[in-house]
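Each chain you see keeps its place in the complex, though not every chain is here.
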């Protein structure tokens, strides 16, 4: 931690900061200049957590030096984490594709989709049973019935299944049916939910919040890992910006940034990021090329009548074509698919 | 709803859209131009909810004409809503100030604060017992013990009390102790929580999400009202932008926008919006002048050792001074305080 004093700070104010630091058993290092004085503190900064040095007399600002997340931090865990979901290994040398409808609408719709995506090459079936919708009047999901269909689809196809959970009740139900829990963008800082998801021990797919910084995202992952559950997969799904040509702005740089700061696997969801079907293919390719460990792509037997996110869902032939075009690219990036 | 066709759309594609609209019992209105054709549909657009016309052949885009929120919409409820919390009436001709510590830390800290803010003129005591914190290693709140202190402080001072809830469990506990539930910014689209808060019938303080549009915010309010609970107070607390001189960017325009679009009361939280103590006074004044119904301001007996948000908390003398300076301004704006 670095404390930057105001220009011409009184000696008394500087001494006060030094005293507080020393009282906590830490060692201050003073750099006194003509214009400003800075005070470095190296050591266990948690000892200073309950001291709001920002507002002490003559302090200009406090600059943190280390990240607040530890378990998700590559500095302390340099080896990449590989998360096993069903037979798929995310974070290693496989390219893993999760696909399926935004919302589970019926047994038929889900089964048709499951077989189609399996044939095309996907390893994991996604499908929403608890849908967070902007308007209370939009379709809210089939809940447990949807989860049952997911489990049946898993048994029929051998695909692993992932479902979003939005409450403790949903988690308690979902653990009976799915291989992986998804925490959606709107709940990325629902810390209660993160802890509960962590306690299940199931792999967790943690989507980035619409306006979450990468630092906040890794802190959210820290909540899950701190419950003893290291099986976290991050999912970049677009952030909110001023641009309206796409539903959100896919932050493709998040992939190399995460690879530099964390050991956790990261996949990309071009369907939610763009909100436009015709952009899904080029964005999927960019995600593979930038080094993502996988993709999440929405598919539907008939997007024109999908109850949720139809405009961004691929038809089965479109999905099949996409997978075909991804194969040589995955190979070039050293990924099996 | 307006469907804009692509330039040179085939007649067959236009006929297809007209057919879908008519099948739903609605009447399409065609405007055929040299460049583009547009099709207007007026009526109950929910009948078209399961038709993703955006991706029908030759459709360029679909433009919604009406807002998706109804119960929170001023167009259908032109009279302003006044919400009663304890003895305070929010949304009428009173200026209501909620104040207190970010986090309840101890009985002493809370009581000292409650008496101080009451003396200065505040009507409602705030205090966090369940704290959503970016890092799992930061203080997470006293939970039920904190709520008990809140209730005791209410009994001692006559102030109404408001507390943030972050889970169903927290709601079930809080209803025993508080006058008003707060849904925080990070949970603004935790729709499960919104519904549960709605069911309690208690007044709900709904903070705006960090990157929520005003439209999404009013839809979140709609979730609460749709449970039969019209007692919603909105709270603007800053949005996330590129600017880093303040913790968030206070969207002061949100006040007149909400007044134009909704009948719900709106207050402003300059403490969270700015994150800097010295900006709280000028921003409080701007909020009153722009027409807000109240303020939420963080105070602490000793901000230098506050466990949460110390740098933005006012001392008691600072809060008293603020209230004194607000009085003539409130009078000028026609508000009792």
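In order of appearance the chains are A and B, and numbering begins at 1 in each one.
Going forward, a contact is a pair of C-beta atoms (placed from the backbone, for glycine too) under 8 Å apart; a residue touches a chain by one contact, two chains touch by 3 or more.
This one's a predicted model, so the numbers in the text were calculated from it and none came from an experiment.
**Q** Because only 2 copies sit in place here, please give the count for the whole complex.
**A** Whole-complex copy count, per this file: 4.
Basically, only the chains that are shown with their structure count from here on.
**Q** How big is the gap, in whole Å, between where the Cα atoms of subunit A centre and where those of subunit B centre?
**A** 26
**Q** If we count contacts the way the header does, which residues on subunit B are in touch with subunit A in the complex?
**A** For subunit B paired with subunit A, touching residues are 46, 49-52, 54-56, 68-69, 130, 132-139, 166-170, 186-187, 189-193, 210-211, 216, 219, 222-223, 226, 240, 277, 303-307, 310-311.
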